[in-house]
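For this depiction, one protein chain was excluded, whereas all remaining protein chains were kept in their positions.
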Amino acid sequence: MGNTFGHLFRVTTFGESHGGAVGVIIDGCPPLLEISPEEIQVELDRRRPGQSKITTPRKESDTCEILSGMFEGKTLGTPIAIMVRNQDTRPQDYEEMSVTYRPSHADATYDAKYGIRNWQGGGRSSARETIGRVAAGAIAKKILHQVAGVEIVGYVKQIKDLEANIDPHTVTLAQVESNIVRCPNAESAEAMIKLIEQVTREKDSIGGVVECVARNVPKGLGSPVFDKLEADLAKGVMSLPASKGFEIGSGFAGTLLTGSQHNDEFYTDAAGNIRTTTNRSGGIQGGIANGEDIVIRVAFKPTATIGKEQKTVNREGAETTLAAKGRHDPCVLPRAVPMVEAMVALVLCDHLLRDRGQCRVFTP
Amino acid sequence: MGNTFGHLFRVTTFGESHGGAVGVIIDGCPPLLEISPEEIQVELDRRRPGQSKITTPRKESDTCEILSGMFEGKTLGTPIAIMVRNQDTRPQDYEEMSVTYRPSHADATYDAKYGIRNWQGGGRSSARETIGRVAAGAIAKKILHQVAGVEIVGYVKQIKDLEANIDPHTVTLAQVESNIVRCPNAESAEAMIKLIEQVTREKDSIGGVVECVARNVPKGLGSPVFDKLEADLAKGVMSLPASKGFEIGSGFAGTLLTGSQHNDEFYTDAAGNIRTTTNRSGGIQGGIANGEDIVIRVAFKPTATIGKEQKTVNREGAETTLAAKGRHDPCVLPRAVPMVEAMVALVLCDHLLRDRGQCRVFTP
Amino acid sequence: MGNTFGHLFRVTTFGESHGGAVGVIIDGCPPLLEISPEEIQVELDRRRPGQSKITTPRKESDTCEILSGMFEGKTLGTPIAIMVRNQDTRPQDYEEMSVTYRPSHADATYDAKYGIRNWQGGGRSSARETIGRVAAGAIAKKILHQVAGVEIVGYVKQIKDLEANIDPHTVTLAQVESNIVRCPNAESAEAMIKLIEQVTREKDSIGGVVECVARNVPKGLGSPVFDKLEADLAKGVMSLPASKGFEIGSGFAGTLLTGSQHNDEFYTDAAGNIRTTTNRSGGIQGGIANGEDIVIRVAFKPTATIGKEQKTVNREGAETTLAAKGRHDPCVLPRAVPMVEAMVALVLCDHLLRDRGQCRVFTP
Partner (left out) sequence: MGNTFGHLFRVTTFGESHGGAVGVIIDGCPPLLEISPEEIQVELDRRRPGQSKITTPRKESDTCEILSGMFEGKTLGTPIAIMVRNQDTRPQDYEEMSVTYRPSHADATYDAKYGIRNWQGGGRSSARETIGRVAAGAIAKKILHQVAGVEIVGYVKQIKDLEANIDPHTVTLAQVESNIVRCPNAESAEAMIKLIEQVTREKDSIGGVVECVARNVPKGLGSPVFDKLEADLAKGVMSLPASKGFEIGSGFAGTLLTGSQHNDEFYTDAAGNIRTTTNRSGGIQGGIANGEDIVIRVAFKPTATIGKEQKTVNREGAETTLAAKGRHDPCVLPRAVPMVEAMVALVLCDHLLRDRGQCRVFTP
């Protein structure tokens, strides 16, 4: 249970980091969407390990194979199965973990829940699981763009205490991809890269904040009550490995304002559209998109795997120490950007289809 | 769509603030749980309007009627339907809102989505909808307590810039209920109450942060991947009206630490249990409870409804102004506490049943 | 669990036969549908007890109250809660059943599953539960009719060994409602009524077959694989009390033909539509509607409650006998007709919305 996401555009992922393969089934994709494996691979390449000097050196091409659901370059409307074989696995790096629990990892909790665990890596809790999400997200992005011109842009907003100044309303994918840390502020990016390199030398790790904007989201997407758009976005990104916090619009800082300072007043723009002068709501009011930019932030903790020696216990509870030998990211943020974008795309695409299904029957 | 929450312990709410009634159906409740209407009413009374001088003066007894699913004081295992009639409705207070959009409310987005809206109050976006959640939460709490001794305690951690010092590991319900703002630090509580009263006089509103702890959660609850325990908690509380942010454990502040500072090292306690020396994980690792206290924080924005005049537009887009006449809370925090607790209880109870269903078959 | 039906047009029922009330929540109803309580009541009246001399004399007006989801005669798009209070309950009729198991009823299985049971009637297994289905079905029917002109007509095809000759392609609701047994063949209806009256005198009961046709179902409704239209129809009607069998199109009789006899050959009609010359498929091919009439048949067993003395056991397993005193239908068929229609409507309406959600994005 728990490996499926979405209600109408429904994604199910599978795979351990060191099993045969990881992948995804997308059920509910609209038929006749034109999309090529290359378009999906572009997103997977943004996520894959070994893409730069500041990511894990694990070598995985993460080449995807589409097993079903496509025909002559178009979606069939049937389940799209996408698979990526695991290649560069070194179970020997993890032998110690077969008995020793890595601090702040899922080793101990998986043992508590299942009584068994694929210890040759992170198993199902590995970030390799997100390959399926990113592949599905590529399809969701294309649907959203074709139907409504939606643009989803994620970027690194903060690494440790380095916070970048970025305008979510104008930032572009090209700016994000212009450097290896995926911070579209060049000056901040440089400082961030240096900090990551320093931390790597210290056999330590750091975290930060990814911000993501979705522009041109049609008014009306989202639902009241439990499936509020911000609730589904929160679930989506809080289900990513290493995430510890979520904000929309004004977020925690908004609690410092009064209502008269915080409310987004309405006006009518030149084109006759009802707009808000400010956007502390973050593009969503009452769980439903209001047409303004949706802006969220996600906190990622410092990578749990570090080269420094730490105190821990083994499966029997005997105390011991551990210094990671496996290859790992000193900072997950650069690779987290496409993951956050994917989850935002999955949520929005699902709500796009749901809105069409329920609400465009008697309502224009 | 979007009015159902949970997979095995499944809750569906209904009702507008000024329709005939609000309520809930709970499907999947274990049979033979002893629970009385009075136990449910206790929680509803913590949520109801008019409970103190710092909440909305709207008079609603919020008396619940159990329509089904109970017999001779015990649950039947069949759907439990609970209904609360709306009483103190004054549609005339809202007549202006039938055409004028309240800033940072859901009026405009509901119109965009549905093309129709019950304007006699907040309709479905009213916080009255949470009555059903709180009633269901009372049942979930009792199951969790009976099966595993789980304790869920929420409290006001911060109002505007007033932050209280509270130890989540020892705080009690009695301490929380000892004052009307539900802040278990007496000194902070006094200051908070004064601030709310001042803001009320200024016809303005304020927000803050609710913290909630769940103690004695069995190791192993939660799922990998999409239904991670923190992801479902995030969705649960971000689906509450006025919430803008969610954190678990170290949250956003955790991004300022290095991995060696942030990781929770393991040790074995005197009783032979594997524990962590710190709890920056917030009781969850890899989406699964590790037996430590689960600690979350939820940001609530200042109440959108204020007496001060604000700029806005009407349904036709013509610009106008609005000063709320309806009765409203100057600060939702005191009443948000039982709502947050309810959502935490719903998530944990659902995962308790799911864990028993899937994982206690061949695993002890 | 198990009290919710449908994926986008989602219905959840609640209530025991002798608890406070029975009812339904409909989540996912399109907004702006005009429908009155009277239109819903019409269907409930076709289902209610005491409607004729051949149904149970239990007196229930089954008057529905709409608690939410409607405003000024139109649906809001939010959950529609509909409730019917139980009135004519005589728990004393059932006192014996508190300890004695009624043969071919659910008393013993509910005890095995739940360890508790509302013995004051059938509890949750009572056919009163179908009130919620019929109310929801009235709304589904109206949506289907407004959007696509769909007509759903059910009728009694067979009572015991009396089978009526009826043309599903032309039969009308008026013909069905022209007599109390709901068999649109007047001659057969008369014989059936006589047979039911005779069986009633003998303190026995009988069953039969309901046939139901859905006309003007848009081509393309339904899904491949698990949610084939016939699979969802089968589940829908096999979830009705007392149903023992389901057929679509040629059904069991179709197994006696060869493929060359059974296949529905295609032709193009005068209007240019692709049609089939025969309809052994029953309007569905590969799980998807082909535009021909959908024709199904449902077998209902003879009512389990009979006045004749039967051997049975009590909760402790001691053998005893039982002769029912409660009021009951000697034949459920006349009242089963609106139930079957309701389930057909729920399935079709759900698939209508699902098809619009997924398949009308890039496909006309």
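By written order: A, B and C. Residues from 1 in each chain.
Rule of thumb we're sticking to: a residue touches a chain if its C-beta (ideal position, glycine included) is under 8 Å from a C-beta of that chain, and two chains touch if they have at least 3 such contacts.
All values reported here derive from a predicted model rather than from experimental measurement.
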Specify the shown partners of the omitted chain in the complete complex.
A, B, C
Which residues does subunit C use to touch the chain missing from this display?
1-5, 7, 13, 101, 103-106, 108-110, 112-116, 124-125, 129, 158, 160-161, 199, 202, 204-209, 219-228, 230-236, 238-239, 241, 243-252, 254-268, 272-274, 276-277, 280-282, 284-291, 299-306, 308, 310-313, 317-319, 354-355, 358-359, 362-364
What residue numbers in subunit A mark contact with the hidden partner chain?
1-4, 8, 10, 12-16, 19-23, 25, 27-28, 31-32, 65-71, 74-81, 83, 113-118, 123-124
Hey, which subunit B residues sit against the chain that's not shown?
7-8, 28-33, 77-78, 143, 146-147, 224, 353-354, 356-363
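One rule holds in what follows: only the chains that are shown with their structure count from here on.
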Suppose every chain is reduced to the average of its Cα atoms; which one is closest to the average of all protein Cα atoms?
B
What's the chain with its C-alpha centre farthest out from subunit B?
C
Taking only the C-alpha atoms, how many degrees of rotation bring subunit B onto subunit C, rounded to the nearest 5?
180
Dominant interface by pair count is A-B
Distance from the mean Cα position of subunit B to that of subunit A, given in whole angstrom:
26
Where the centres are mean C-alpha positions, what is the separation of subunit A from subunit C, in Å?
45
By the touch rule stated above, which residues of subunit B touch at least two different other chains?
1-4, 13, 113-116, 124
